[in-house]
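Okay, handing you the structure first.
Note that one protein chain of the assembly has been removed; the remaining protein chains are unaltered in position.
Entry: chain A
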Amino acid sequence: MMGPEEDSMETLTLATSVATTTAASDYHSAISASQEIPGDPLLSAPVPPTFSLSPSSSFVDPPSYSDVVFTPFNPSNGAVSSSPSSSTSNYLRITVSDPVQESETVSTSLVPGSGSGGYFTYLITSRAKDGTDSRIRRRFRDFVTLADRLAESHRGLFVPVRPDKGVVEGQVMKSADFIEQRRIALERYLRRLAAHPVIGKSDELRVFLQAEGRLPLPTTTDVASRMLDGAVRLPRQLSGADVTGPEEVVQPAKGGRDLLRIFKELKQTVTNEWVGSRPAVVEEDREFLDRKDKMQDLELQLTTSSEHAETLVKAQQDIGETMGELGLAFIKLTKFETEEATFESQRTRAAEMKKVATAAVKASRLYRELNAQTVKHLDTLHEHLGIMLSVHTAFSDRSSALLTVQTLMSDLSSLNSRVEKLEAASSKIFGGDRARLRRVEELKETIRVTENAKCCAVKEYERIKDNNRSELERLDRQRHDDLLSMLKGFVISQVGYYEKIGSVWETVADEMHVYSREVEISEQ
């Protein structure tokens, strides 16, 4: 049942041939059968775990999710992106590879690799559904730009979160490991983007993947110029000359630029929460609030599950490791006894020991393979936990849009009341008060602009609400499917591997049966 015996027990090699593992066990045929499911990589047959890290590190270090590079898809053989909805993805294949260090043309530091000189670029290859192939180079900063532009134009959607900048990690880790980790993370990120029904079709992504040369997306203005810009605008805003126009309300108030707007919205928040006066428009959608609570609960459970899954993975790895070490210790003892044997009983014992040692080493290998599978399956928990970050962002898009609406409405009401007061005051003066009336005209103009802005803000808010709703539905479906696959995959691999481990030990137990006692249970 075990297939061709492997005699080299001395070296524990990770990669076992698939042939020996796909034995006649029921569940392994189930696994290979399930490979037919399109685009569902989670149930694919036990691929020889090709750890991208060096074998020594994967032996010794526990595979936390970030360490274990389970890439079921070799970059060289164009495989499907790792999401169940890949069949509807706009892109058939995306890979990130070949990190190359380049230096700025104007090098500001003498030390290579530090400061503003010496950043890495990554080769990004992709094939779109319409057949367009492209190969371009991008640096991490470009990914940041892409992420920011996507966040702005897809408010309310669950936009996949980009990999961290990892400034601290970059210093602490050895650069080769760090770059490799980043490469993997960037690849996963792009694939997630492509898998999203809306973002996958977006211009930003297309441009990122296909436009040669410099990334033609507006970069996020760096903080310094934003602060400057905001400082310039503030006096005009204070004097009332500069008003929040309709085109601006579709974006949340940004740090440096919209200081006045931020103050206003902050004031609104205070009014809403501390003063307790109910604003004109509130979050009324009961269904949404329920869902929000459910999301919070889900996030909590995902966190706990993800933690315990990691512990389980570590425990599985440990038991496999120790089993292997036990086997090796016995092999050494076997060799020793055989060499030094002066009695026949020693040789017999050495032979028996060898059987046990061999079984232990086999079992150890099986544990390792099982663990690779387990990591792959339970990664779903981690993945969905990550999605929660996107959900948070989408929900806060909604609340900031609502805040904008509320602020504009209280703006309007205060403007209107000022107009009223002025008109009342000027009507008391005979012939009208030209100064006041002029003021009233100005205010009415402001009111008109603000009304427009309010309409846009309300439209934006409704749009975001719709996005939230559709995304929640999509996520629920996706999560259901993903978790189901996870359970199936997990259970199937457990059954398959433990059956094999059991049969290995059974064989040995039978061979050792001669030594079992004839026991009589004595009545005492």
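Quick notes on this one:
As a working rule, a contact is a pair of C-beta atoms (placed from the backbone, for glycine too) under 8 Å apart; a residue touches a chain by one contact, two chains touch by 3 or more; residues count from 1.
Convention: contacts and distances are computed from a predicted model.
Considering only "Sorting nexin 1", "DNA polymerase epsilon subunit 3", "NADPH oxidase 2" or "Histidine-containing phosphotransfer protein", the record for the omitted chain gives "Sorting nexin 1", by its UniProt protein name.
Considering the full assembly, A:M323 is the residue among A:L259, A:M323 or A:I464 that touches the omitted chain. Of the listed positions A:I179, A:M353 or A:L437, the one in contact with the omitted chain in the full complex is A:M353.
Residues 294, 297-298, 301-302, 304-305, 307-309, 311-312, 314-316, 318-319, 322-323, 325-326, 329-330, 332-333, 336-337, 340, 342-346, 348-349, 352-353, 355-356, 359, 363, 479-480, 483-484, 487-488, 491-492, 494-495, 498-499, 501-503, 505-506, 508-509, 512-522, 524 are the ones on chain A that touch the missing chain.
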